[in-house]
Every structure is written in structure tokens, then in C-alpha cells.
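Sharing a structure with you now.
What you see is the complex with one protein chain gone and the rest in place.
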Amino acid sequence: MALQSLTETVRVQVRFSEVDSIRMVWHGNYVTYMEDAREAFGRKFGLEYMHIFESGYLAPMFDMQLRYKQMATVDDILLVTITYRPARGSKLIFDYEIRRESDNALILTATTTQLFTTRAGEFEPSCPSFFEEWKRENNVLAI
Amino acid sequence: MALQSLTETVRVQVRFSEVDSIRMVWHGNYVTYMEDAREAFGRKFGLEYMHIFESGYLAPMFDMQLRYKQMATVDDILLVTITYRPARGSKLIFDYEIRRESDNALILTATTTQLFTTRAGEFEPSCPSFFEEWKRENNVLAI
Amino acid sequence: MALQSLTETVRVQVRFSEVDSIRMVWHGNYVTYMEDAREAFGRKFGLEYMHIFESGYLAPMFDMQLRYKQMATVDDILLVTITYRPARGSKLIFDYEIRRESDNALILTATTTQLFTTRAGEFEPSCPSFFEEWKRENNVLAI
Partner (left out) sequence: MALQSLTETVRVQVRFSEVDSIRMVWHGNYVTYMEDAREAFGRKFGLEYMHIFESGYLAPMFDMQLRYKQMATVDDILLVTITYRPARGSKLIFDYEIRRESDNALILTATTTQLFTTRAGEFEPSCPSFFEEWKRENNVLAI
């Protein structure tokens, strides 16, 4: 049986304070848009930051890769799509695609990898049980 | 006997990501520069955020007034001067003056007022004892 | 005849990156939310930044006053209402009110005053004609 594809899209209006001196979105702000998507994903699929925290864990960023395809400007509406990438073990991997709403132009692709740590910040090498359960419930158990 | 004037100055280099599309510092970023100064003040005079927190209190912002005098641009070096304004009761008031280092031009004046609350967020109407003591030690007890 | 009341409300979802170490919205971020509202106002009533710019002017911030009423936290949905305050001359004044959607709690009130300058940054003491016209069209000419 194929794994389910878990995905969510958020709509982001570029803020005036988010463009730089050539009126293009400052490259660091995409990290914020990606987090917007990640939080919307969490709300949709029950993987909110607070749920992770209350299960006794943190999910700090471990690796982040961004590829910029085209520049976006002030007043652009961006569609940020996040997709869960099934992976074994104690890792949380997401792929992102950001497109401009008006012309569907591809603005950015990215991938983030988060690890699980205890609240005290100790790396947790085995998959936390709450996450194992979440994978099972959502039919995204990687083999 | 005159009250002591408690003051501190920090040097801030404007970041590229802090200027807007006309290459001027985005007006909201001065709030960050003011906080830089407030933290340097805390380190200098023993009124750090952590000291307040460990004494059982928070000092959330209650009122903030900014008056913009001139625009600053990327690569400007700004000197942010913060001065404690003696006040009675459970209030923490600071005055700020931001000048450009190169020509001493006045960029901004501001005043912030913080109140004390318990860690649970309850307003504390009487002056916390740690703060009373801090005022006495620093000779800034307003009459 | 009474002046028209020009107002707009935007809905802002607090971002994880916008809360501080006590999980409350960092006080400087309200400046961003206010700008969100100002831009929505501009789009609704034809007073966008670009319209001002193409008319030959800038409208830099001159004065900003914020009064914090209650703290907002991550995942709060905020309703930011902006209202144009009729004023004579070369000034653009807005009042703001931020409420939490879930319980209508008042989070912040604020007022901003912008002045008009030429694109070169020279203060423009008389009211720009495009703005005079805008006031007339929107029935907000202060007497």
C-alpha cells in the first residue's frame, strides 16, 4: 500500500518590512514563510510544536537547504506548500515549494531536517514513541 | 543630594536586512536597537532580564513612544544612548537617544515604560523589593 | 456632514518566531502587525506605498505611540483594526486597536503619525496635492 502524502499549503502576503533595498524579499525571510507552513502542517496533522513539547521533546532544526529560483517582491502573494517526507528513525523531514499566486512562478524549493531532543537538549537517537504513533496513524511509516 | 544619572551607550551597525526598499532603516528596527541598549544597561548596572526573572518578576513593555528625527541608512553606525529615568513605584522608565556616529545627527528619541508582573503575568502594583533595593544601591530613589 | 470613518481590519496569526522566551509576542512585533494593517488600509482605500511613491513622495514614520494592554501568545489570532484620523496639513495619522480573536481581549492600542517628504527626503510642509485629492474623494477633509 502506498504511503499517504501529507501536505499543506499556506498563503503568505509579503510584508513591506520583508523586502530589501531592491524591493525583493530578503532571502532570510523565506525561512519564516517555511515555518508558517510547518506550523500550519502541525495544526492540520496533529504535530504542533506544543504537542511535541508536551510529549517531552523538542525538534530543533538540524539541516536546512534552500534553493532560490526567482525573486519575489512586495505585495506578491506566495503559496507555500510543505510536504512530509517519510524517513526512518528520529528525524522529521519536510520539503517545501514556494510559488507566486499570480503566475504560479516557482520562487523557492527547500528541505528541512529536524532531530528530536529531550527538553534538556539531549539528542534522542531512537524514534520517540509519540512520533512512531503519529507515523502509524498517518500512514507514513517508512520501511 | 542629586540623583545619579545612570546611562549606557551601545554602538549598532545597521544591517543590510534592516533597511527597507528606499535603503533607509525600517522604522520598526529601532525598537530592536533600543532593546540592545536596554540589555547593555542591564549588564552594566545589574538589572538584566534574568536577574528580574530570578527575582520572580517579568518586566513587560507597557508604553513605548518613538519620535523619528532623521532617517538612517545601511552602513550607518548608530550610537544608542539609554538613560534611566527615576520614577516612583512599580515602573521602569528609560529615555533613548539615537545618533549617527559619523556626523552626530540625531536620528530618534524615545521613551519606554515597563511594568512589573509576577511570572504568571499578574500586575504587581507595589514596587518589588529587589527593584527597591536596586534603586537604593544605585542612588536613583525618586522622592 | 460628518466625516466618513475609514477603517480596515486584518487578521494576523502570531508566528512561532514572533514570541519571546516567555512565549509571549515580542513587543517589537506589534509594529509589524500595525504595518500589515496600514498596507491593507492602503490597498482598500487607494493609499498604497507605491501610489504615494509614484506621486513623488515618501511617507516616513514621524511619531509612534504604543500602549500595551495585555500579552498575546503563540497561536493567538489577532485582529488589527486601523482607523484613519482626519488631520489638516501634510500628516498621515492612524489609530490602531489590536484584539485577540478568541475572547476579544484588548491587546494593544497605538497611534502613528507619518509626514510627507520628497523622494530625496526633504520634508514637505504643505499637503501634497495627491493627498489633498485623496482626502476629498474619501470625505475625510478635516476642517
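So that you can tell them apart, the chains are marked A, B and C in the order they are listed, and the count of residues begins at 1 in each.
Heads up, the rule we're going with is that a contact is a pair of C-beta atoms (placed from the backbone, for glycine too) under 8 Å apart; a residue touches a chain by one contact, two chains touch by 3 or more.
As the structure is a computational prediction, the values presented were derived from the model and not from experiment.
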Options A:Ala40, A:Leu58 or A:Ile93, residue touching the unrepresented chain: A:Leu58
Residues of subunit C (touch criterion as defined above) contacting the omitted chain: 16-17, 19-23, 26, 28, 74
Where the missing chain touches subunit A, by residue: 22, 24, 27-28, 31-32, 35, 58, 60-68, 71, 119, 121
Positions on subunit B where the hidden chain makes contact: 13, 15-17, 32, 35-36, 39, 49-50, 74-75
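Basically, only the chains that are shown with their structure count from here on.
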Chain pair with the greatest number of C-beta contact pairs: B-C
Relative to subunit A, chain with the most remote C-alpha centre: B
Subunit B and subunit C, separation of their C-alpha mean positions in angstrom: 24
Distance from subunit C to subunit A - Cα centre to Cα centre, in angstrom: 31
Contacts with 2+ other chains: residues of subunit C: 32, 35
